[in-house]
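Entry: subunit A
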Amino acid sequence: MIKAGIDIGSVTTKCVIVNDGIISGKAITKTSVNTEMVADNVLQKAIKEAGIKEEEIQEVISTGYGRRQFKKANRFITEISAVAKGGYILNEKKRCLIVDVGGQDTKVVEVGDKGEVVDFLMNDKCAAGTGRFLEIMADVLETDMDGFSSLAMSSKNPVKINSTCSVFAESEVISLITSSTPREDIAAGLFNSIASRIATMIRQFRHTDRIFFCGGGAKIPALKSYLEKTISQDIIVLPEPQFVVAYGAAITE
Partner candidate 1 sequence: MKKGNGFISEEYLDAMKYLWGKNKDISFDYKKYTEKYRNLSGLKGMEFFYDVIAERKLKTDKPVIGYFCNSVPEEIIMAAGAVPLRLCNQDIHCAEAGEEIIPGDICPVIKAICSGLQNDIKPDILVIPATCDGKVKLAEILSSAFDNIYFIDIPRNSDYTENIDLWEATYLKFYEYLKEKFKVKISRKELLNACKITNERTSIFRKIYKLRAEKTGIINAFDYFTITSASFLIPASDWTKHTEILYNQLLNREIKTNYRKNLLLAGSPIIFPNFKLLEITEEAGCYIAADILCSSYGHLFDPVKIDEETEKGIIRTLTLKYIAPSICPCFLGIDKLINAVIENVEKYGLDGVIYYNLRLCNVFELEIPVIRSVLKDKGIPFLALKTDFSREDTGQLKTRIEAFMEMLE
Partner candidate 2 sequence: MRNKISFTRRLVQIISFILLVYGGYIFKTRLHTETGKPLFPALEAPEGYMSTTQFKKGSILWPSGTNPVLENYPPSLVCRFNPKGGLFKACIFHFISENLTWQTPVKYLLPHLTLFILLCFLFGRMWCGWVCPIGSIGDFITSIRKKMNIPARRFPDGFKSGLRFSSYGIMGIGFFISGLIGVPNFARFQCYWFLPYCQICPARLICPLFGLIKPGWKDFETAVTSMFTILAWLVMGIFLAAFYFGRRIWCHLCPVGLINSFFNKGAGIELKKKAVWCNKCGLCADACPMGLKEMYEKDSDGIYNQNGCIMCLRCVEICPKDGCLSASFFGKKITESKLK
């Protein structure tokens, strides 16, 4: 059975085509104002990669922030359920905690033994603690995401950044730069601040022995290592972290 899952996020739109539970095609683009068109484009790309015809797809399941806009979808589910489904299958069907750092929101989902969502938390309507925050900060430090990440990894002596609000953090960073603090230390401080923000969310859950990491944020090595340091525990990054949600949607029964 061939199914497609489309995750329309605030920053990127992802699509995964699944043939009997196995990924046969996937695609990703930036989300723009015309969500519907973007979603359709991604779907076509994924179809091409999978080498099938559109008619063969039996079900299109859409998820993510803009899920309702995609009219082609047969069903809508929320990204919370989708990430839980995807994460559960990818981690051999065991109880776990999934941390999804996306563009505009960060979610922590507790998945039970049977793959059910036990509890979840989402950050507030604010960019603090999300991928967007890191992007802005990378801009301020005049580097890109990879550079930002490696800068942070090379720091020996991270500074303390007090604000998690992106607006205030920006001015704090600028004043640090002008007082000629090494950029590495500033970058490390920023990662620390976001990691502690995510860590507080994680600590609200009871079973935190197995933590998986996905979403765009999981592709940033510095974020992973600082998060591990903050909660002093290993975190496993799921394969293809950006596609976990779309995959989860696609395998929804």
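Criterion applied: all candidates are chains of the complex that A comes from, given by their letters.
Here is the rule we go by: a residue touches a chain if its C-beta (ideal position, glycine included) is under 8 Å from a C-beta of that chain, and two chains touch if they have at least 3 such contacts; residues count from 1.
No experiment lies behind these values; they were computed from the predicted model shown.
Visitor: Which numbered candidate, 1 or 2, lies in contact with subunit A within the complex?
Guide: None of the others touch subunit A; the one that does is 1.
Visitor: Please output the residues of subunit A touching candidate 1 within their complex, sorted ascending.
Guide: Interface residues on the subunit A side: 65, 77-81, 105, 116-120, 122, 124-125, 204, 206.
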